[in-house]
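Worksheet for the structure shown next.
Left out: one protein chain. Kept in place: all the others.
Per-chain numbering from 1; labels A, B and C assigned in written order.
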Amino acid sequence: MTSSSFSHPDFSAPPLAAAPDASFVPAPADGVLPDGFFSTTNLPTYVRVGGAWRLPQQPRMDSALVLDTRGELWVREGRRVSAGDLVAVGAREDGSEGILVHADAFTATDDEGDEFAFMSSEVSREKPIDYAQMARLLIGERDRGGYPVWVAGPALVHSRARADMVWFVRNGFVKALLAGNAVAVHDIEASIFGTTLGMTGAGRASRGGHGLHMRAINAVRRAGSIRAAVERGIVTDGIMHACVEAGVPYVLCGSIRDDGPLPEVITDMLAAQDAMRAHAVQATMAILVATALHAIATGNMLPSFVRDADGMLRELPTICVDSSEFVVSKLKDRGTRQAFGVVTNAQDFMQILRLYVERELHVRELEPRGAHAATSGAGR
Amino acid sequence: MTSSSFSHPDFSAPPLAAAPDASFVPAPADGVLPDGFFSTTNLPTYVRVGGAWRLPQQPRMDSALVLDTRGELWVREGRRVSAGDLVAVGAREDGSEGILVHADAFTATDDEGDEFAFMSSEVSREKPIDYAQMARLLIGERDRGGYPVWVAGPALVHSRARADMVWFVRNGFVKALLAGNAVAVHDIEASIFGTTLGMTGAGRASRGGHGLHMRAINAVRRAGSIRAAVERGIVTDGIMHACVEAGVPYVLCGSIRDDGPLPEVITDMLAAQDAMRAHAVQATMAILVATALHAIATGNMLPSFVRDADGMLRELPTICVDSSEFVVSKLKDRGTRQAFGVVTNAQDFMQILRLYVERELHVRELEPRGAHAATSGAGR
Amino acid sequence: MTSSSFSHPDFSAPPLAAAPDASFVPAPADGVLPDGFFSTTNLPTYVRVGGAWRLPQQPRMDSALVLDTRGELWVREGRRVSAGDLVAVGAREDGSEGILVHADAFTATDDEGDEFAFMSSEVSREKPIDYAQMARLLIGERDRGGYPVWVAGPALVHSRARADMVWFVRNGFVKALLAGNAVAVHDIEASIFGTTLGMTGAGRASRGGHGLHMRAINAVRRAGSIRAAVERGIVTDGIMHACVEAGVPYVLCGSIRDDGPLPEVITDMLAAQDAMRAHAVQATMAILVATALHAIATGNMLPSFVRDADGMLRELPTICVDSSEFVVSKLKDRGTRQAFGVVTNAQDFMQILRLYVERELHVRELEPRGAHAATSGAGR
Partner (left out) sequence: MTSSSFSHPDFSAPPLAAAPDASFVPAPADGVLPDGFFSTTNLPTYVRVGGAWRLPQQPRMDSALVLDTRGELWVREGRRVSAGDLVAVGAREDGSEGILVHADAFTATDDEGDEFAFMSSEVSREKPIDYAQMARLLIGERDRGGYPVWVAGPALVHSRARADMVWFVRNGFVKALLAGNAVAVHDIEASIFGTTLGMTGAGRASRGGHGLHMRAINAVRRAGSIRAAVERGIVTDGIMHACVEAGVPYVLCGSIRDDGPLPEVITDMLAAQDAMRAHAVQATMAILVATALHAIATGNMLPSFVRDADGMLRELPTICVDSSEFVVSKLKDRGTRQAFGVVTNAQDFMQILRLYVERELHVRELEPRGAHAATSGAGR
């Protein structure tokens, strides 16, 4: 989330000018890649086909480059490749085999560091958090018709953070919500019984509370779906209710930890990944809150960049919130380098982010038209 | 893992003597429980049917009590209940509605604490770890034909811990291994390429390393199965190799984070839970190492106790190893109270546990027959 | 921080009615306690002297009960005892030796838990945080002339939290600030250079930044004191500046980690403990933010209760804020059981707490006089 400039590589100069086309080899069987397949990263990657360097569709890491029969270039998971599909092979990322990974695409330009700097580790609870910048980014995405994807863990449902998430859904800041069964269960338990895992909003255990999440699940299973439970007035508030009412799509992915599960939960993991990725490929911003499993799963699917209408690339704003440095560091270690880590309590994060968004919106109402575009641009 | 005594409740004395039979109501639809269903815990639970107090089969938490047509009593997940199945209803756990939860079944008998004690929190990296006791427990389970279930996360595959896990598999200490795709992928990458996630055993990145786990997956997909990859000499060592060779069953459960996945991975979560539970109901000991997802999933399925051949119950020895207090505390918070937490690095845990097991075995070889039964009994 | 009632033990009934006076034995040397000395806790403790049960002055844990020549009873650290001082001996805490520890003085009265409750561990990042209640407590203490003691670690000085702390100081919510050299150094570096440890408020390293904290220290050492640096306009804003201007006393305790140190830092640990305790004995509320060392040091000195003017006792409201469960659990493990843990980022805590205090103050302004006493009372 630092200022950076972008330019495409200069393909007209050596050595890239003399590079060959990438080599493609047919997949030997359904879901099996040819030996020596090129394994993708989430960085901008150019592939030389018919003399032209092209950016493939739907970039993500840990996948294959597939050239379809219409000459279109895709990044596709190995399991989705069919026998005979043409798959790029090669080991070099420098263009000399027709594939170029643009690793330094978004190198920050304002580095002022010296050799012996404190606090150089990237993720730390002691780093200041620029909520104002995050608020401007989020408003900017909404206002330009971007596609902010939220990925949430159960801590988001506890107490006040739930109301804040509802606010973000209702006010157009969420284009898709990716979560697991537990998020929806806790949210719906809160709506029906006023508890989460049998614990009241004040953090006290309630009598018989340990079974309440099972009763909430059962009520929705009886209704047939979350939408039906909302429509019949069984679920009357909360995050799922807001998504149904606002028409915000959600993907609830199953896990072996699930109780129930709720009816809409996708229990097959490959189907669930496909459903998540349908949103990931559209993402122009990602906010990952309080979940290791879903955050890393989403990180695996996200490119590190967004391709704007003018063909230019910019870093995909990715915010990862967790109570410990561990999850954020792990996300980065798994390759999602662009993630900006916020080490804090999810409930507090949501409350402050909302506050800053509300403040910024209020300021903009008071400003003359167009003024904020100039001032807020600096933050991007 | 403290000394405790057990006795069944006295059902001949008031108020239990006067308790009614439990009430059963038919399930209204497949996978839907009747209103007021009794939600189970993992504690010993007695149900009065036909005047007799009975312990249901296959106990676990968050499930229903089902009386089948042959009069057998089961604990069954709501999703597995069919329309018309008789399901126990009731809210009280004190027997007054025919269901008694024996919460204090294993109360420790040697408490010497006073009112103002330090270190009373149950999980702490500063607590001493009694490896000798764990070693004796594990040997005892093996020697009496118990069913120790191991649940492992990817950290187990790194470097030396992998060799230690192989040793436990080969020496009969593992009756089932429950894990995810990543454990098998890392293990097989290590066998084929000598790396995990492209990192060598010395912790350095290797050239082109980021794609190696994808190549390992592809190699097994091409072979068709892990067993086939072992038989064809593609996978020549490691945990999966040892399980195949030793005939130790493994369950690989999918998740949305998975790359690949490997062929044997169960991608449907309900099928995966069923496969895990088939082992959980047999477990006489559980060792959960370096995984939050799988540990809590398994904890959800495990009763807190084992029923021995003589009908007596004892606490199910459950060891949960993680680098942070968080996972162990969460496991306990979700109801797996019997878990003994070991806050350490998984690699170090495996190495020391193996060392203690080897030492204990060596001592027993030197001892006259039967002697160790007496000496080691104190530790149980 | 739960509702509870208090009553003194009934000393007129058996067995307490028949208890003997406590026994006192002279200390054998300066700073040396007699064998069998009674080691205090932080719980309400009654000592029978001349037939009357009395609460000693200045209660704290890990100390001795000293009867002075005027018949006054004190809790005093062993190192502060002089040869010949009369020190209570005894091992029993049940009154049978004339010393009664009232362990259950503040037992919560509204427990609704059942046997199998989730989330029973006391400290968790997933527990909801009742900022509204904390805000009411803090306002209540200020308005009744209480003595809220704040204990702060360096994370408090980063970025926005610093401004929030200044606000609390300026608005009368801080009666004493206990901290270390680092807090003051970071705060003063921020005032002089706009950085902390050479890092700007946006989290970037500044050129030559690693030496800036040393230059800040040197500037204050040259001025002679923090007060002098404020008066000469070297330090123009921040926490230390606010304390100097508002006349809020601060204790800066040294440690072996210190750079400098700053002039007012108390480098002798016994003198520093005495200076801290001078505030601890007056505390009616304690807020410990982002520091393990100072929080536990303060916790060691604090009684678990406050004695109100009417002689009744109430639990000392103690809030401990840290990014991890570990510090809060450790504080409790070391005996500070009354601590309410807030697991979050210090910066976010400060911002939200201030927001809630501001809101509550605003609401009270709008309310008719006296109304809030009734409504907010429930929270105490």
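Observations, loosely collected:
In this text, contacts are C-beta pairs under 8 Å (C-beta built on N, C-alpha and C of every residue); 3 or more make two chains touch, one makes a residue touch a chain.
Just so it is clear, the structure is predicted and the values come from calculations on it, not from any experiment.
Which of B:52, B:312 or B:355 touches the hidden chain is settled by the complete complex: it is B:355. Across C:171, C:255 or C:282, the single residue that touches the chain missing here is C:255.
Counting over the whole complex, chain C has residues 28-29, 31-33, 37-39, 41, 61-62, 78-79, 91, 208, 210-211, 213-215, 217-218, 221-222, 253-261, 267-270, 272-273, 276, 292-294, 296-297, 300, 324, 326, 335 touching the chain that is not drawn. Counting the whole complex, the residues of chain A in touch with the unshown chain are 41, 43, 61, 93, 101, 103, 114-116, 118-124, 325-326, 329, 332-335. Residues touching the missing chain, restricted to chain B, are 2, 110, 112-114, 116-120, 125-130, 154-155, 158-160, 197-199, 201-210, 323-324, 342-345, 347-349, 351-352, 355 (touch as defined at the top).
The working rule: only the chains that are shown with their structure count from here on.
Interface chain A/chain C: over half of the residue numbers present appear on both copies, so the contact uses mostly the same residues.
Chain B has its Cα centroid 33 Å from the Cα centroid of chain A. If you average the CA atoms of chain B and of chain C, the two centres end up 42 Å from each other. Remark: chain A and chain C have CA centroids separated by 42 Å (rounded to whole angstrom). Touching two or more other chains at once are residues 41, 61, 326, 335 of chain B.
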